[in-house]
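This report concerns only the one structure given below.
A single protein chain has been omitted; all remaining protein chains appear in their positions.
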Amino acid sequence: MRLLLLIPLLFLAPLAHADLKWDKLVQEFKRVPDDKEIEAHYVFHNTGTTPVTIKSLHSSCGCTTAKLEKKTYAPGEQGDVVLHFNFGDRKGNYLKGVIVTTDDKNVEPVTLKLYVEIHDPLTVAPALVFWRKDEAPAAKTVQLTAEAAQHVKIKSVTSSNPNFTATLQTGQPGLNYTIAITPTSTAQKESADITVQTDFPADAPHTYTIFARVK
Amino acid sequence: MAGKVIFLALRTALAWTFIHAGVLKIWDFGHGQPATPDFVIAIQQYKLLPWPDLTVLLAVYLPWVEVFAGVGLFVRRVRLGAALTITALTMIFIGALASAWMRGLRIDCGCFGRDEVSTDYPTLLWRDAFILAAALFFLVRDARQGAEKDRPMFGERGRFTLP
Partner (left out) sequence: MIARALRQAVVLLALALLPAIVSGALQLGWKDNRPLAEGEVRAETVREWGDKVQWVDARSRDKFEAGHIKGAILLNEEEWNSLARAFINDWDPDRPVVVYCDGGSCELSHAVARRLREEFKIENVHVLKGGITAWPEK
């Protein structure tokens, strides 16, 4: 009698064979920050003889979420894991991974990889200029360079604090600019945000901020 | 006879679960480095312990308790204590999981904290419930057998015997 009670507790060895085949495990994209997010589809097929249940989709970061319509797939059935990566304020190259595990011990966990290059069409270098107290109030320059493939025009440059002047010099229009920032005095701590208004993207033009400080 | 084989298989499965779980928390075989720092982070995500030092102590000690309890299931002299330890550990795990579930914590993610198909609490709790049932079964069985034979702790024979 006690034996019968135990049977459900025994670990049953997998008898049939399960397998998941993925069309693509790695995908790469290039985007601009204003795209804000990206969605990538990872299609898979159950090429085994038994149903497979996806147990978990473990993301490497909360900015990346993974969605599945349902958890169990019959033999021959096709499924689609949708990776959604929210850029936030990121810039640069990012690799986001999602580990897919199933209920079948014969199916190894796989990592779905998403490479995203988030490149800003305009590079502002440096985004911070500062003077120490009582340092000579000489002008400091910031270079703005647009990508050759995407010209970006500077429409205006404004300083939030009249004690800092910001002068725009155009190199090649749409390609490179210089902004010279000069404090009227460095006798005490001061701060200004220099706002650079551009024309890209056309529907919601981006503004960049350069921080100017006397520390 | 069939009964003995099934009980042995079940005891082995239970022991293996804990030894395996313990070892993986001590050494990260995939990356060839200690697994303790990542286990510390995992414990912290349950938000149950107020002191960070306690978390580190637990992360170092708990895996070894799991390993010794698992091995202890095969050592007649301590198998009752091993069953008790495993029962207690499993009840604590179930409690921690249930508490995290009720507070809506998402445990799995490393960085920012949100998965779409998130921590599968029901499955984990069912798994632990089965483990608890197995542990209680051996606790009761070993206690009864022990009572029948009235074996002292450090007794005459002092050898390992398979249960």
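By letter and in written order, the chains are A and B; residue numbering begins at 1 in each of them.
FYI, contacts are C-beta pairs under 8 Å (C-beta built on N, C-alpha and C of every residue); 3 or more make two chains touch, one makes a residue touch a chain.
Because the structure is predicted, anything quoted here is derived from the model rather than measured.
Set against the missing chain, the residues A:Ala74, A:Ala127 or A:Ala187 yield one that touches it, A:Ala127. Checked against the full complex, the candidates A:Trp22, A:Tyr115 or A:Phe211 give a single residue touching the omitted chain, namely A:Phe211. On the side of chain B, touch with the chain left out of the figure occurs at residues 26, 31, 33-34, 36-38, 40-41, 47, 52-53, 56-57, 60-61, 63-65, 67-69, 72, 77-85, 88, 110-113, 139, 143, 146-147, 153. Within the entire complex, the positions of chain A that touch the omitted partner chain are 62-63, 88-92, 124-128, 130, 132, 191, 193, 209, 211, 213, 215.
Note that only the chains that are shown with their structure count from here on.
Rounded to whole angstrom, the centroid-to-centroid distance between chain A and chain B, based on C-alpha atoms, equals 39 Å.
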